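Coming up: chain A.
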Amino acid sequence: MSVLRTTARAPIARTALAVLAVVAVLALTGGLLAPLDPLAQDTARILQGPSGAHLLGTDYLGRDVLSRLLAGTGLSVLTAAEAVAAAMLLGVVPGLASVRFGAALSWISLRAVDALMTLPFTLFAIAAVGVLGNGLHQAMLALGVLLAPLFFRVTRAAALGLDRAQYVEAAELMGASRSWILRVHIWRKVLPTVAVTTAHALATSLLAVSSLTFLGIGVQPPAPTWGGMLAGDLGFLAQQPWAPALPAALIMLTVGALNLLADAVRDAEPADAVRGAGPADTAVRKEHRDGLAAV
Partner candidate 1 sequence: MSAVLAPGRPLRAGPLARRAARAPRTAGRILAGTATVFLLSSLLTFALGAVSDANPAAAALGETATPADIARLDHEFGLDRPLPAQYGSWLVHALGGDLGRSWFTTVPVADSISAALPVDLSIAGLALVLAVALGGAAGTAAALGHGGRVDRAVTAVCTVLGTLPAFVIAIGLITLVAVQLRLLPSGGYVPFGRNPAQWLRFAFLPALALSLDAAAGIARQLRSSLVGALRENYATGAVMRGLSRRRVLLGHVLRNAAGPAVTVLGMSVPMLIGGAVVTERIFNLPGIAQLSLRAAEQHDVPVIQGTLLVTVAVVLIANLAVDAGLYALNPAARRGRPARAGQEADR
Partner candidate 2 sequence: MASPPSDHPAPADRPVLTVDGLHVTVGHGRTEAVRDVSFTVRRGEALGLVGESGSGKTLTCRSVLGLPAPGVRVSAGRIDLGSTDLTALTGRQWQQVRGSRLGAVFQDPGSYLNPALTVGRQLGEPLRLRLGISRAEARRRAVDLFAAVGLRDPGAVHDRYPHELSGGMLQRVLIAVAVSGDPELLVADEATTALDTVVQAEVLDLLDRLRTERGLALLLVTHDLAVVAEVCDRIVVLYAGQVVEDGPTAEVVTAPAHPYTEALLRVAATGDRRRGLAVIPGRPPEPGTTGPGCRFADRCGYATDACTAGPVPLTPAGDGRLVRCLRAAELALHGAADRDADRAADRPADRPLDRTEVPA
């Protein structure tokens, strides 16, 4: 807990939190803030530069770019959050429970985690919508399943480390019940680790959602999304080479803020707590995220 409080005091974390707060507000109210209808086409004014009427210009169908960016924030961010929520549910609970697994079950569960980490996000999401139907929830469930190992691994590693810690043993000797120990001690210590993982998972998820919406998976055009806008701009690079920069900048800003926040939490953690979370898994978690950014 105090780790998170320490984090909130670091200047970098504050900047990141401020950026994320703005993005969150836009995500919830973006559609309302949009000056114009993000779907309204004006074929007389296509591919225009910034003007008084259209502050950020118009796209290839004459739609207002600013309105589409604002309205698109909600779909992009909330879908990413949905996938992370699914991943948390699928990862944290089994991760905590796995402390009590026997050797064989542990081995199998870790191989299952490996199997999920082997699957490329975009391809798996494509496959999921291919067999389950092209919908937002199908795509996000697929993403959530693949993100779940992140939560499973760090939760399990942290819980295992703490399970062997002396103060847990002491609490046990004093007659505390297993479930109380799990709930109070372990959960409290695991929380910072989960916070780091959540931030990384959100960043990863956001990148994956951008890729999917770019491909028209999950969210169908003409509904505005950051990825979808990039796909639309792709055909008109010769006329408007700067157009992709706007949605790309929003993706960068949000993902960058999430990464900085995760790093800040990790820096605020005492060294032994990080070690308690298992160096192997810390490394894997980081590398996994690094790699995923390509998806």
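Candidate selection criterion: all candidates are chains of the complex that A comes from, given by their letters.
Here is the rule we use: a residue touches a chain if its C-beta (ideal position, glycine included) is under 8 Å from a C-beta of that chain, and two chains touch if they have at least 3 such contacts; residues count from 1.
Everything numeric here is computed off the predicted structure, so don't read it as measured data.
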Touching partner of chain A in this complex, picked from 1 or 2: 1
Chain A - residues contacting candidate 1, complex: 108, 111-112, 114-124, 126-132, 134, 203, 207, 210-211, 214-215, 217, 230, 233-234, 237-238, 241, 244, 248, 251-252, 255-256, 259, 279-280, 283-284, 287-288, 290-295
